[in-house]
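The complex appears here minus one protein chain, its other protein chains still in place.
Letters are used for the chains, namely A, B and C, taken in the order the chains are written, and counting of residues starts over at 1 for each.
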Amino acid sequence: MKVRFTVVLAAVLMAVLLCAGRPAQAEDTIKIGAVLSVTGPAAFLGEPEKNTMLMVQDAVNAAGGVLGKKLEVIVYDDESDVNKAVLSAQKLIKKDKVVAVAGPSTSGNSLGIMKFFEESQVPLVSCAASEKIVNPVGKWVFSVAPLDRHAAGKILADAAKKGLKKLAILSVSDGFGQSGRAVLQELIPAKGFVLAADEVYGPKDTDMTAQLTKIKEAAPDAIIVWGTNPGPAVIARNREQLGITTPLYVCHGVASKKFIELAGSAAEGLMLPAGRLIVADQLPEANPLKKLLLDYTAKYQARYNAPVSTFGGHGWDSVSLIVKAMETAKSAKPEAIRNALEKITGYAGTAGVFTYTPENHNGLSEDAFVMVKVEKGDWRLME
Amino acid sequence: MNISSLLQYLISGLTTGSTYGLAALGFTIIFNSTGIINFAQGEFVMLGGMFSVFFMKWFGLPIAWAVLLAALATMIAGALIERLAIRPVKGASPINLVIVTIGVSIFIRGLAMLVWGKDTYALPAFSGDKPIAVLGAAMMPQSLWVLGVSLAMLAALKAFFSHTIQGKAMLACSFDRKAASLMGIGVERMVLLSFMISALIGAVGGAILAPITLTSFDVGVLLGLKGFAACILGGLGNPFGAALGGLVLGVLESLGAGYLSSAYKDAFAFILLLALLFVRPQGLFGRKSVKRV
Amino acid sequence: MPESTLLRCTGLGVRFGGVQALSQVDFTAEKGRITSIIGPNGAGKTTLLNAISGMGPCDTGTILCLGQDITSAPAHLRAKNGMVRTFQNLEVFSNMSVLENVMTGCHTFVRYSFLDAVFKTPRYFSGERRVREIAEAQLAFVGLSDSAAIPAAELSFGSQRMLELARALAADPWLLILDEPAAGLNMRETKALGDLIVRMNRELGLTIVLVEHDMDLIMRISHRISVLCFGEIIAVGSPGEIQKNPKVITAYLGEDED
Partner (left out) sequence: MDSFRKNLLGLAALMALLAVAPLLLGNDYYLTVLTLSAINAIIVVGLNLLLGHAGQISLGHGAFYGLAAYTSAILTATLGLPVFLGGLAGVLCAGVVALAIGIPTLKLHGHYLAMATLGFGLIVYIVFNEAVGLTGGPSGFTGIPRLSLAGMELTSDLGYYYLCAGCLGLVILVALNLIDSRTGRALRALHTSEKAAQAVGVDIARYKLAVFVLSALYAGLAGVLYAHYLTFIAPASFGFLYSVELIVMVVLGGMSSIFGSVAGAFFLTALPEFLRAFENIEILLFGAILIVCMIFLPEGLAGGVRAVRARLFRRAKGAGDA
């Protein structure tokens, strides 16, 4: 009886497989792909990125497309899961045969799929911030997000200016926090600070008073929190509850209005390094990015009725850079796009001014960040 | 050892622990009437918090009304789940029912994401944000609300089970479904009722927790997990065990974070839980099941 | 201990919480005999069987089987050494066919290794063939040959009782412990069961310990009877002696008409 069952199973599987193979479409479009964490824990990155990419796609097509052809951005959701990211990357490369890929949103997923791009020789422009993505430099892999090292450096420079010596870190135990924690563990002693405490909290934890109490006992001059919403907001609230007055730095991972909304009054006075996007209106008129940033903000808010975040900006930068590379190369061949990407200099994106070289596939510097402070429920440029 | 730090760890542990305990209470009610672990229990907590936030936002209701309506809405959701997903599979093996509840929890989470988006939301604290100082440690007024409401709910459950006919009938179902149905107790109605009650408990929990823990469409996963652990720790089927199990788990985590390593605090709590199970396979307050042969 | 004593329990005591379920129970089963235990409901009969077979607690006392102390041996070892029991509430393996149920009975003495099974060695095939032969023979003995291939759960209640007997027989026991085998059977089935037990005793030479409520059955087939009341043995003797024993009559008065 198992035989018959197997035959039926065979038939079902076969039917499923046959349904799966759909014909490819006509070739009057240029297809680029995107692997983004639109759902799952990293959705706060992936969703604005996806929205922005589709916005850029429409804008490019409205302006006549690329190289006379229509631009199509195929977005796959990896659900913040590395397995799904691998599947999505394979699908883009093998099934959709895209010429370049933007994303993934998270460092872990980027690291997980990078090698497929080296193998199949398709350029990948990651939206994630880990240094490991571009160091060592892979021939086909680029990134548009400012590095954790840049953010940490910016915080430490500010701490040095204020004469703070003993620093405590409190980081989230996921890929984002781990990456920041590693950089801080390296930079804090290297720049002459003392690491007073090094605590961790879980991505889903809802109370961090235990960690803060422990930090309080170590009596640091400042606390650096490395994580993404909602963790740092909870920490800000717990800090207020415990009456801790030690200055608190948070990282760029919370650079959206949502953080202030969640932390409420506890957010007042907190400092963080952030892309210029969230303080675009406070930039001096002379800043070359100001017009672009305000333009992006206005368009995004009009289309999606939601506040912008710097992460959405990575979506803007990655797709725009790929388009720019195709235009300068006058070709939509993967090889040509890669070579052109590597030659881009002084390109103004939302995260800063991009300059790529064969040795530097990140293209940004510490300058991509400005220090920002929360004042009266809004971001305020510090310098 | 610093006394005020220790006290702070305890307060922090009790606050977190009561969130686990509240989730665990709901597990217990459904376990008692059906013998299954309801993996969608965490979603009830989520629904309670999210409904409260949105009743406040949509209708501009005062917080008390929002919480009340949220509890009501979640109760209806609980009843719908029982009717649409649990009742059609009655008679199936427990593992099938558990898979159904997993399906339900995925479904509810998906629906919540679709309707409310992926953002995190905060609910204002019921009586202000001013911390209360206790011997050098600080406590939020909301923590008192959580502890108080948890105790009140426990007392209400106790009264329900020992003084009302419905409660006694439900208890009868938990001991022997067949006998209960022979005694004229509508077992199906009891199951429905148990889903509604545990949805209510979850929702109230979710609402009073939201000011402390914040809420989003996916908070249910972790609460479900920790609630289940609390249930087992206390001994399945015993509401007091469940509540206490939650508190113990919370305090263990907090002490682990404070005195050992914050990175391994959850591992620490679970290692102790396993060790306890190896010594006392029926949990802290569970009855040893004696099966006649 | 005389040669003829197969099982000897001395001073068995079991406590459940505050209840003394058994106290100072002495019980012996002679080789080749049918020894019955009777007593009112709640007297502790099943508790005694559980203690003997190692499936329930035994707080005090010793259990000797063929002169060996087995008081703390695990249940499966007692079974392996020839002490096999059936259950008051049916415990057939409902996820197997009737034949497979009985084949499981051969577990301890038809052996081949895990690797033999995985690689299907000749040892496996010869072992399986032997198991099947034994199982078929036992099914024939209890009269279930026709049902060999159907799922065990589909058998009638009475047939499931017989199946349990066949499974126990397949385990090649010396001592067969039967816990209320006639419970739930009608008169005709009970009669057939009695005949079967007698045949097992006579033809297969099995020593049998029987717990039963059906007094007609007990009186008809037992060689010796022990009477248990509130956890204590109040009388031991032949069926004739037990029927006349005033203590037993008092214990049963108003409780059990039989």
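Keep in mind that, in the parts below, a contact is a pair of C-beta atoms (placed from the backbone, for glycine too) under 8 Å apart; a residue touches a chain by one contact, two chains touch by 3 or more.
All values derive from a computational prediction rather than experimental measurement.
I'd like to know which visible chains would be in contact with the absent chain if the whole complex were considered.
When the entire complex is considered, the left-out chain reaches A, B, C.
Looking at A:84, A:258, A:338 or A:361, which makes contact with the chain not pictured?
A:84
Which residue, C:8, C:33 or C:167, contacts the hidden chain when the whole complex is considered?
Result: among the candidates, C:167 touches the missing chain.
Just name the one of B:107, B:126 or B:259 that touches the chain not displayed here.
B:107
Taking the entire complex into account, which one of A:107, A:143, A:238 or A:297 touches the absent chain?
Hidden-chain contact among the options goes to A:107.
Just the residue numbers, please: which parts of chain C touch the chain that's not shown?
Residues of chain C in contact with the hidden chain: 53-55, 74-77, 79-80, 84-87, 91-96, 100, 103-108, 110-112, 114, 116-120, 124-125, 127-128, 131, 164, 167-168, 170-171.
In the complete complex, which positions of chain B touch the hidden chain?
31, 37, 85, 88-89, 92-93, 95-96, 99-100, 102-111, 113-114, 221, 225, 228-229, 232, 236, 263-264, 266-267, 270-271, 273-274, 277-278, 281-283, 293
What is the set of chain A residues that contact the non-displayed chain in the whole complex?
1-10, 12-14, 16-22, 38-39, 76-77, 80-84, 86-87, 90-91, 93-95, 107-108, 111-113, 115, 130, 132, 173-175, 177-179, 182, 200
Simple rule for what comes next: only the chains that are shown with their structure count from here on.
Measuring from CA centroids, which chain ends up nearest the centre of the complete protein set?
Chain nearest the overall C-alpha centroid, as shown: B.
Would you mind checking which chain's C-alpha centre is most distant from the centre of chain C?
That would be chain A.
In whole angstrom, how far does the Cα centroid of chain B sit from the Cα centroid of chain C?
Those two chain centres are 47 Å apart.
Could you state the distance in Å from the CA-based centre of chain A to that of chain B?
35
Hey, what residues on chain C touch two or more of the other chains?
none
Enumerate the residues of chain A that touch no fewer than two other chains.
Residues of chain A never touch two or more of the other chains.
Using the touch definition up top, name the residues of chain A that touch chain B in the complex.
Those residues of chain A that touch chain B are 39, 41, 43-44, 47, 173, 199-202, 204, 206-207, 209-211, 213-214, 216-217, 229-230, 233-234, 240-243, 258, 261-262, 264-265.
Give every residue of chain B touching chain A within the complex, in rising order.
2, 5, 8-9, 11-13, 15-16, 19, 113, 118-122, 129, 131, 133, 138-140, 209, 212-214, 216, 218-219, 221-222, 253-255, 257-258, 261-263, 265-266
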